[in-house]
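Excluded from the complex is one protein chain; the other protein chains are retained at their positions.
Let's look at chain A:
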């Protein structure tokens, strides 16, 4: 049976070469996201803005959005938003906080019920007061910040510090772009969206860790390979897995978008964007960061090589026991110029024997 492969075998795509493009590109996108957040703002749901959402279903026939709007405006509840969705019998009614505190909020719901109760069933009623919504904003923000700190701590323990910083920058990037996505699409932003964001953070780190794990492994295996080349090799090695996993998650999310119903649609749509961004950032943002942060400090490497070459030159004229060092350093130096694949194989074999 011929098995399906989405990723071509043995890719050697030079991902790191794009870092001079990807960084400015992502920086611009992030700035746009911040600008959108500041100037356009988010479509905050009642969880964060406070207010009332009522979902109605007509007792018979279709929902009449126009009539509902006139009726709603007559009740003087401030800006009232009437929307049809899904089933033609369904409509939602949304209005903001009422002046006069929590008691006034409840009174407003009563007025709506009185006005439309005869023709519509109130299928869902959500009322969130001003203090509750403030607390939800606080706990939501705290959650995102805390999770990033917690994960940073874990990475800092498990990996070199450059990895942790790379991962956090990639995560921040994903976070910003997701916020920008919410702003530009004006998808409703509520507590479930916070769940989506935290899941994106989790997935983003998941992606990053998989790539970083391989980089760390290769870093130890190919000590003399330039960092950029080694990182490229690692990303290419995990590429089939990256594509495969992103696809399965996307399949699950598309099922949620298509069949999961209205309530979690904005969650699922945001997640799809998040998966896309997270995959991109693990490759183009986090990994190049390692080079910029001088993961193995190539200058130091070069200095060490130079030093070694000098010592070899010295060795030729100095005492005989020093020459014993030459065979050790010579192959490593020549290997520097050998192309990666053959090195990879030799490295593998070297590793295999003791295993």
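By our rule, contacts are C-beta pairs under 8 Å (C-beta built on N, C-alpha and C of every residue); 3 or more make two chains touch, one makes a residue touch a chain; residues count from 1.
What we mean here is this: contacts and distances are computed from a predicted model.
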### Query
Can you tell which of "Aminotransferase", "Cation:proton antiporter", "Protein translocase subunit SecD" or "Carbohydrate ABC transporter permease" UniProt lists for the chain that's not drawn?
"Protein translocase subunit SecD"
### Residue of A:43, A:83, A:192 or A:229 in touch with the missing chain, whole complex considered
A:192
### Task
Kindly note down the residues of chain A that lie in touch with the hidden chain.
1, 3-6, 9-10, 55, 57, 101-103, 105-106, 109, 113, 121-129, 131-132, 136, 139-140, 142-143, 146-147, 150-151, 154-155, 158, 191-192, 194-195, 198-199, 201-203, 205-206, 209-210, 213-214, 217, 237-238, 240-241, 244-245, 247-256, 258-261, 263-264, 267-268, 271, 344-345, 348-349, 352, 355
